[in-house]
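Heads up, the thing below is written out as structure tokens.
Removed: one protein chain of the complex. Kept in place: all other protein chains.
Our next item is chain A:
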């Protein structure tokens, strides 16, 4: 599997607010056997995650998702719902509890099995970790260019910046005034017509609950700047040409239908093409009976269309039940590209230079520009190898 299969999801007309375009994705039939719920955390989203012995990281964690594949989700209420007695009964006269206890303690692992057929995971953290941990071990062979720190600790500490959805201009308002379609299970978010995020869920009820959570997600620097400096984007208003065949209401209706179809095709090929047409490296995170949680990395091709990292849950046929993506900025793509080339050349500068079609000095300069200066020994840093 190396592609995202969004079969079963149809594109509906976009809704525009300022520079943000939201494209609803509608399912005819919800995905059976899987539900996704939100889990809220205290401390205003500041959280710490243990990811191994003596290893942890701190990040903004506004919420976690709980995947429930027990199959009870079809009829049952959302996870965490508090059930009260029926009104009129003896117990029902008591007021319903208004508070719920939020989880305080540190999170253990990014994906963690919960009692029953449930898995708690931290959305987008899986994907971002996949990107941050790219060749995290550092040089595999101790060539003399690499510093002792690089050989000892690898790329650690490794950091990337992202923006909360609140600080992406107009996103909060766009989500607020968005009119959710019946049966809607997903949305594609565009800022200044650059695909910022894709979000797909298995069930429309889950989507209605999680729609506002998009504003708490992480967005790349590129999206933040596009939203800040971009002009309002135009709406693709329907246009019915005055043809000679337009003589009856039926013809008018057919023309209106054609408009909707045209938009759906245009969106899938033109707008979302960069997400759907590229091939990804999938990395399995967890298997839950017939569903699998993956994270994926793009091919890191520079100078092309936007590239997305993300996480997805697919069913046994490879169809996407859950999807959340993060658009990398150009600098982030370049970093990934460089690390890939270095690793492919067994961390030899000469080999990497050949693969990149350039000189060793240039490779050193690029490593330094990418923020990996500490990897290089001082001699190499001066740009005077051997």
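Here, contacts are C-beta pairs under 8 Å (C-beta built on N, C-alpha and C of every residue); 3 or more make two chains touch, one makes a residue touch a chain; residues count from 1.
Please note the rule applied: contacts and distances are computed from a predicted model.
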Per UniProt record, name of the chain withheld from view ["Cysteine-rich domain-containing protein", "TROVE domain-containing protein", "Polar amino acid transport system substrate-binding protein" or "NADH dehydrogenase subunit G"]: "TROVE domain-containing protein"
Candidates A:13, A:299 or A:351 - the one touching the absent chain: A:13
Absent-chain contact - pick from A:141, A:159 or A:237: A:237
From A:41, A:207, A:226 or A:263, residue that would touch the chain that is not displayed: A:263
Chain A residues that touch the omitted chain in the full complex: 12-16, 24, 87, 93, 177, 179-182, 235-240, 242, 246-249, 252-253, 256, 259-260, 263
